[in-house]
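A single protein chain has been omitted from the complex, and every remaining protein chain is retained in its original position.
So, subunit A:
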Amino acid sequence: MVERHPLLTVFAYAVLMLGLIFALGPLYLVLCSASVSNQQLLNNGIALLPGPQLIDNLHAVAQRTNIGRQLFNSLMVSSLVVIGKLALSSITAFAVVYFRSPFKPLIFWTLFATLLLPLEVRVIPTYAVASDLFEPLKTILQSTGLDTLIASVAGIRIEPSLNLLNTYSGLSLPLIASATGTFLFRQFYQTIPPELSEAALMDGAGPIRFFIDILLPLSKTNFAALGTIVFISTWKDYMWPLVVTSQENMRTVVLGMATFLPTESGQWPEWNLLMAAALFAFIPPVIVIALMQRWFVKGLVGVGK
């Protein structure tokens, strides 16, 4: 910037401090309330200073619900989605950018259309698909009459069925495929000078070789950026785990924390434990953001653009 302006500096600091209270205030209150007894909360209202009971409360939450398992589930699902999404997006973007093929528009517009169909909007039919993955196949067989044909020829009735409810694949697969990652890689590959692939071609490298030996090492930054952002957004996801899991031991931690809310109206929740459970839900992604700051910002800007 150009000049220093004492009044402006004071004003800007004031605004930033207010912003900080706005941004971190709720998190601070959670920390305070998670570290006192419930009795104190009921007597004095919300805690404004940290108390001595944080470890006890976290321990109580861990005993009350299977928080270890839930944390593991969140970690598992987020990692699966990160790996799956990075692999699929980088390979698909490679297919779209580096080949001359009549199928490219088909691939491109198929993926583009996914931008119009967020999970939240198609959640109920997606649940139906997850409960019976082979339903499309079955429908095709039935509508073409192939199943009766096979039944009369081979004497067996084909009824393919695969239930993904309460499984890790059910939790992660619908989140893996989406266009954003593919477009991010596509954009990056397009900035790579064409001389590189020409040289590789002249040296006799095939497409797979080129992808693994040249493109992948060049995309490290993109992998880190997209990976961080996908990890955090999968961790935060609430609707799909809510829909696709009914068993306690398949719940992710964000969902588990929400089910800690009292179900019966009039039941007085143990707020301190609820806040301790909330800590379990958001501390891991905060740590990821703090550690991966640079990649996280790159990812946000990249996915945004």
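The definition used in the following text is that a contact is a pair of C-beta atoms (placed from the backbone, for glycine too) under 8 Å apart; a residue touches a chain by one contact, two chains touch by 3 or more; residues count from 1.
The working rule: contacts and distances are computed from a predicted model.
Peer 1: Looking only at the UniProt record of the hidden chain, which name from "Peptidase U62", "Protocatechuate 3,4-dioxygenase subunit beta", "Phenylacetate-CoA oxygenase subunit PaaC" or "sn-glycerol-3-phosphate transport system permease protein UgpA" is the right one?
Peer 2: Options "Peptidase U62", "Protocatechuate 3,4-dioxygenase subunit beta", "Phenylacetate-CoA oxygenase subunit PaaC" or "sn-glycerol-3-phosphate transport system permease protein UgpA" narrow down to "sn-glycerol-3-phosphate transport system permease protein UgpA" for the missing chain.
Peer 1: Which of these, A:77, A:176 or A:250, touches the one chain of the complex that we don't see?
Peer 2: Here the residue in touch with the unshown chain is A:176.
Peer 1: Decide which residue listed in A:52, A:194 or A:217 touches the omitted chain of the complex.
Peer 2: From the options A:52, A:194 or A:217, the contact with the absent chain belongs to A:194.
Peer 1: May I ask you to list the residues on subunit A that touch the chain which is not drawn?
Peer 2: Against the missing chain, subunit A presents residues 1-5, 8-9, 12-13, 15-16, 19-20, 22-24, 26-27, 29-30, 33, 41-42, 45-46, 88-89, 91-92, 94-96, 98-105, 107-108, 110-130, 133, 135-136, 173-174, 176-177, 182-183, 186-187, 190, 194, 197-198, 201, 206-207, 210, 232, 235-239, 242-243, 254-255, 257-258, 260-261, 271, 274-275, 277-278, 281-282, 285-286, 288-290, 293, 296-297, 300-301, 304-305.
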